[in-house]
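A single protein chain has been removed from this complex, and every other one stays in its place.
Residue numbering begins at 1 within each chain, and the chains themselves are lettered A, B and C in the order written.
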């Protein structure tokens, strides 16, 4: 029976094709973000223009945060997929869910730029970031319970460790979502904090700066 | 004579290049969809903002349905092309036709979000989905009658089987188009139904969950 | 001296990277076209909606013509680059010029949809198509006078033959541009005609339909 429908959909997918498609979506999302930064038309004097550009600072800040957010997930996505032997249907759909949540990011980012400092846009943006990090966690979770997907050199224990660390981001984005209702600036601070956490935790792979020793090449 | 014009256009195309281009188009389409979800400017209070976000629920729902629709066709496209030995001119143009119909999707999706629950947008969206699934069926049809395109391990009988199964989606989208005139919500239900059908039919390739047995790796 | 600046820019480029970038640009251009098809907001009855959709027919027609135009050039681009051994700087910039002209296509396409049947948009669109086909002709011209770029199995005579055939499209688009001033519909007819010419001339590579005999596989 499995042979009979083999033309339709069959066997494990080549992980490189899924990565290429995901890369395409992430590259388009990260570039589309800037389309939401717009200056009103009909300004006349240079003074008005400078003022309008100044008024865009919240939109530009939201753009930077969302850009770094998508970039961060591109890096994570790349490292995660490089740990996979191949991709099955379940992971394909979980990856689709991840792309769905990431592809929504430009909308709340535009909202934050349009209505800076207000609760609804910040709550919306934090919630979408929460959903994105949750769907990414699901992918890790799924892969760790499906030993055939991971490359042999990675033990399940290591995958579990990675999952635990992957839970930090969703937890913080959940707090950021709640914070949008209590104290909007706190929501922004947490969003920036998660990014910094990601950067600071990243070990440099070369040179003596981090002192973490040489990591084995992939 | 065939040699004389060989610089121009010659011989079978490398299927990987066609796939890469199609992937690019699908990745851009799936990401552009969110640009049609927009909040009006000039709102003042947070209450107004929440109300406006609530008013976007139909647009967000249309976005999810269209996103999953394109994702589904990306999966099908990938599996179909992985069953091909190479691509000839005829398939190239049929694939172009498929890309044409898929690339139109953002427009009726925006319409459904702009004018939710009305007949014209839903009929338009269902009709474009119908055309997309029909052009995909044409590709399968063409490949099954052109034995040189399919990989040897796939018999023509299997291709015919796949074609029969591929006819379900166009049939349902034709009904969804008609339903938009009779009872608009029914049109949405069918659209969601086709997606669910696609997910439920997908065999998981690993683990004992589906009980379909191991499929041969590609 | 050539070694000294070798970190900067050196030696022949890998043709696959140039192709991949060009594919990316063409995939985005071909997908962006649909963003210019928009329905006015604020319509109330279904009758108004149907009328508005009917009013979009010129925009949809312009979209189809431009989509097929870009698709046609993607096919030509692919076949042309598959005839190259490698890419040098000169060809790189000519390819950049080609991408510049193709990337402009969405703008006059939108104009034709906005102001159907009028001279300026049709003249503009035909002129951009003329520039695109001219820049493509330049690439062929450059490659044929630079024997080191072409694969050995292709003689210069064959390249010259290809150039002669490549001159047909610019000539027809020049006429289409002039026609926009004399009789606008004639401009559209020529644009569609060039596409049909391209399709009809394409030999099918398999099967007995065209009777052109088997072409040698690439």
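Keep in mind that, in the parts below, a residue touches a chain if its C-beta (ideal position, glycine included) is under 8 Å from a C-beta of that chain, and two chains touch if they have at least 3 such contacts.
Predicted model, so just to flag it, every value in this text is computed and none were measured.
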Options A:162, A:180 or A:194, residue touching the unrepresented chain: A:162
Among C:107, C:183 or C:199, residue touching the chain not depicted: C:107
Subunit A, residues in touch with the chain not shown (by the definition above): 19-20, 23-24, 26-28, 30-35, 37-39, 41, 43, 46, 49-50, 53, 63-64, 67-68, 71, 74-76, 78-80, 82-83, 150, 154, 158-159, 161-162, 165, 199, 202-207, 212-218
Residue numbers in subunit C that touch the chain omitted from display: 1-14, 17, 20-21, 24-25, 27-29, 32, 35, 88-90, 92-93, 96, 99-100, 103-104, 106-107, 110-111, 114-115, 118-121, 124, 146, 148-149
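The rule is simple: only the chains that are shown with their structure count from here on.
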C-alpha-based rotation, subunit A on subunit B, 0 to 180 degrees, nearest 5: 90
Shared-contact residues (touching 2 or more other chains) in subunit B: 20, 24, 27-28, 32, 35
